[in-house]
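Next up is a structure, given as structure tokens.
Of the protein chains in this complex, one is absent; all others appear in place.
We call the chains A, B and C, going by the order they appear; numbering starts again at 1 in every chain.
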Amino acid sequence: MINIGIIGYGYWGPNLVRNLVENPNANVAAISDLNENRLAHVTARYPNIEVTTNCQELLDNPGIDAIAIATPVSTHFKLACGALKHGKHVFVEKPMTATSAQAEQLIEEAEKRNLVLMVDHTFIYTGAVRKIKELIDKNELGEVYYYDSVRVNLGLFQKDVNVIWDLAVHDLSILDHILVRKPVAVSATGISHISGEPENVAYLTLFFDDSTIGHIHVNWLAPVKIRQTLIGGSQKMIVYDDLEPSEKIKIYDKGVTVSNTEDVYKMLIDYRTGDMYAPQLDMTEALTLELQHFIDCVDDSKIPTSNGPSGLRIVRILEAACRSLDKRGEPTEV
Amino acid sequence: MINIGIIGYGYWGPNLVRNLVENPNANVAAISDLNENRLAHVTARYPNIEVTTNCQELLDNPGIDAIAIATPVSTHFKLACGALKHGKHVFVEKPMTATSAQAEQLIEEAEKRNLVLMVDHTFIYTGAVRKIKELIDKNELGEVYYYDSVRVNLGLFQKDVNVIWDLAVHDLSILDHILVRKPVAVSATGISHISGEPENVAYLTLFFDDSTIGHIHVNWLAPVKIRQTLIGGSQKMIVYDDLEPSEKIKIYDKGVTVSNTEDVYKMLIDYRTGDMYAPQLDMTEALTLELQHFIDCVDDSKIPTSNGPSGLRIVRILEAACRSLDKRGEPTEV
Amino acid sequence: MINIGIIGYGYWGPNLVRNLVENPNANVAAISDLNENRLAHVTARYPNIEVTTNCQELLDNPGIDAIAIATPVSTHFKLACGALKHGKHVFVEKPMTATSAQAEQLIEEAEKRNLVLMVDHTFIYTGAVRKIKELIDKNELGEVYYYDSVRVNLGLFQKDVNVIWDLAVHDLSILDHILVRKPVAVSATGISHISGEPENVAYLTLFFDDSTIGHIHVNWLAPVKIRQTLIGGSQKMIVYDDLEPSEKIKIYDKGVTVSNTEDVYKMLIDYRTGDMYAPQLDMTEALTLELQHFIDCVDDSKIPTSNGPSGLRIVRILEAACRSLDKRGEPTEV
Partner (left out) sequence: MINIGIIGYGYWGPNLVRNLVENPNANVAAISDLNENRLAHVTARYPNIEVTTNCQELLDNPGIDAIAIATPVSTHFKLACGALKHGKHVFVEKPMTATSAQAEQLIEEAEKRNLVLMVDHTFIYTGAVRKIKELIDKNELGEVYYYDSVRVNLGLFQKDVNVIWDLAVHDLSILDHILVRKPVAVSATGISHISGEPENVAYLTLFFDDSTIGHIHVNWLAPVKIRQTLIGGSQKMIVYDDLEPSEKIKIYDKGVTVSNTEDVYKMLIDYRTGDMYAPQLDMTEALTLELQHFIDCVDDSKIPTSNGPSGLRIVRILEAACRSLDKRGEPTEV
């Protein structure tokens, strides 16, 4: 049994609490939020959980083993650092921190104290992304040619971060998880349509040191919700539509076959179109699995899948993307 | 009655012939193609049309008023220039030419001789695009925020041009038609997955001198066919899905409303979600209307909608996009 | 504030409890279920609610004003009758009772004591069905020609009732709500594919005393989930797809126009195809509105929309349908 304190009960915090309350290996010891109304919601639903507007109480509480942080990005570093310094394991929302320097420091703090530092990259714990990773690991796709994702809807405008930090972070965490190679440079474009607000539409191209290419389209101002990813390989190709109730992943036995003829100037391209299949996916809520994984890592001193270094890699790409966006797509090394 | 000669009976030529044969105001006088097999197809279907492997015969034929050119891009300039110099009106496939210098020269030749020079930007004659233009002209969308298009499928690899010249040209012609403002710069990325072949996947961001942004995703190696365009405006937003058998255009009364409060540091964003409607569209084949428009322009000495200068503007963007692509997205002025 | 006791905490009971707990005008006084495990779930989530395996305690409790019954159909009558006789208002799951005789008796009991008797026809409280009713009431569809519904999926086989009693009841309640005219006869067919079990697939045709026709297809053994209703009218037609996340209702300005010519043997039919629109719908959870409506009816001694007589009308159709099904579709009066 691990005792957990939760800082932040806004949009995502309630999901953490609901999952932890139902997890027999966890105990939600206390919840803090600056907003008393939010705490009243906690008390109405979970009368036995302690609440406070002062998060420091959670850090000072010797009965708490771990802290889950679900607050705005700008506060992640300070809260996580404080928790680590008080000897608590940390589970922090994505993106891990507001800067890569902060991320590096958190990693160091956690290592120094042998504490678990885990970033909430929820998507990599979904049945869909686990299946995609499995297919790529088994080399079913062949060489991965491209990863193309569209993640758009009429979304809440954020005040403190732009649409890249809010939405592209999901795809970056998926990419980091499923591909061995990591992006070396990024070209990003985008714009804000509301004066004085962060960019609400953006496009990222990710370059690798081979012929893989990544592209992410994020938009807070779209008329329809789209969550569609195309993954092209030399052998097979995947369409991953997260809005499909079932059949989220469709695998196409399609592609081109290149035959080199003796004549070096000639190359024959044949088109291949075979069956499609949609594998049955584990539909367990990703957050349930993810939080159990966090608990396991704490119990067994293991390194989580979405660990500090993966969080750092993603923050570095976010930083590079924003620098590139400011220069209208100028390619920027990660 | 206008007498037309057609050069090129490959993929698109048969569509031109079919439409012209059924048009009571046109007469297909002759067809040329380098491939005798293709000409045998002509004769089987249209025994009364003259055929030849020598296109010069069409240019030299004084009974021919106009030449339609449906050959590879690299040959457009030479053929169109020859036709104009022989006093023939010209209808040429998109993209107009392989370079902007060639396009400029064609425009000059046509103007000098008072001949019609029309580029086959077929999409702008579809019921869907005409409806979109009508909505934008009537200011139903409000300020146009973005144009985002995905045009991907397992497509035929071209030998002479990359996927931008093959597919993005459609969106560039639509954009040129529906927006008064023209792109001032482009950032393009992309890659070839088959060694020695042109790029088969590419992404273009188009910058304007206001806060409009354009983006085009083209791919010859996609597992599924997608033809979806999102157009966001301050008042309304459009989803244009060209693969829908009906309801190709859906108009969403959705968006954000920004209210400036007295406090200059505060801006309130409200979300608006209203009805959607799909207007009934004219389903006449675009090419039928377009060829009639060409005939009308010849008959009445009018300037076609998809005229030489529009063809030139698009070639200029294609050139800039390829320069940008070579530099991994470096922003490039048009 | 009304004090409510809930009998049955199986599949649907938790939804009743969740909604009532969040309703400021209601107090969930006690919950009974025969299964102690189910009661343990209640206590874990709502430690302050009294639980019991003996539903009689709820009936005997003078502090309880109303009873909500969410148990198998075969028990509805006995429980509801008991509640009414103890002076409690009743909210009972659909179908109201297992026989029309039982339904008649409940109506009488409730009337005699001036108690509210309400049947949980949830669908008629959805934004979608309310919009359909509004459109029909305003005569936007013209004469209603047909109501055709498909409600199929790989569903839980019921032991005590067949697929008609389980699923068709939803459509019958919608039909009863939106149409003034009521079915006069039914022809039903269907079959059981698992020996000894109730019918798992069935088809109902409903006849009216005009040219309206109704048809309902229900199936527990379908590979995909479908919830699609077509409603045809002389002026407009509706497609209602309950699985669409938004745009559940699409209204088509389509139909035929009949012109009588002088020649009595000639009738000209013209086809009309206009715009489609999808009105914005109220997305409030139907059960939330419905339970508030129940509370209002109790407070103000009003007759609920889904009252006893509507429950009775539907049970009568269910009975007639089963008689017809046994005779392979023989038309059976309601």
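The criterion applied here is as follows: a contact is a pair of C-beta atoms (placed from the backbone, for glycine too) under 8 Å apart; a residue touches a chain by one contact, two chains touch by 3 or more.
Remember, predicted model here, so these are calculated numbers, not experimental data.
> Kindly state which of the options C:Cys81, C:Ile213 or C:Val334 is in contact with the chain not pictured.
Checking the options C:Cys81, C:Ile213 or C:Val334, the one contacting the hidden chain is C:Ile213.
> Of the residues listed, C:Tyr252, C:Tyr277 or C:Phe294, which one is in contact with the missing chain?
Residue touching the chain left out of view: C:Tyr252.
> Tell me which of C:Gln105, C:Ser192, C:Gln280 or C:Thr305 is the one touching the absent chain.
Per the contact definition at the top, the residue touching the missing chain is C:Ser192.
> Thinking of the whole complex, not just what is shown, which of C:Val239, C:Leu281 or C:Val334 touches the missing chain?
Only one of C:Val239, C:Leu281 or C:Val334 touches the chain omitted from view, namely C:Val239.
> For subunit C, which residues touch the unseen chain?
Considering the whole complex, subunit C reaches the absent chain at 145-146, 148, 150, 152, 154, 157, 185, 187, 189-194, 196-197, 201, 203, 205, 207, 211, 213, 215, 217, 219, 221-224, 230, 232, 234, 237-239, 250, 252, 254-256, 258, 267, 269, 271, 273, 324, 327-331.
> Just checking the interface: what residues of subunit B touch the absent partner chain?
Given the touch definition above, subunit B has residues 47-48, 225, 243, 245 touching the missing chain.
> With the missing chain put back, which residues of subunit A would touch it? List them for me.
Counting over the whole complex, subunit A touches the hidden chain at residues 247, 253, 273-280.
By definition in this document, only the chains that are shown with their structure count from here on.
> In angstrom, rounded to a whole number, how far apart do the mean CA points of subunit B and subunit C lie?
Computed from C-alpha means, the inter-chain centre distance equals 53 Å.
> Which residues of subunit C are in contact with two or more other chains?
Correct list: empty.
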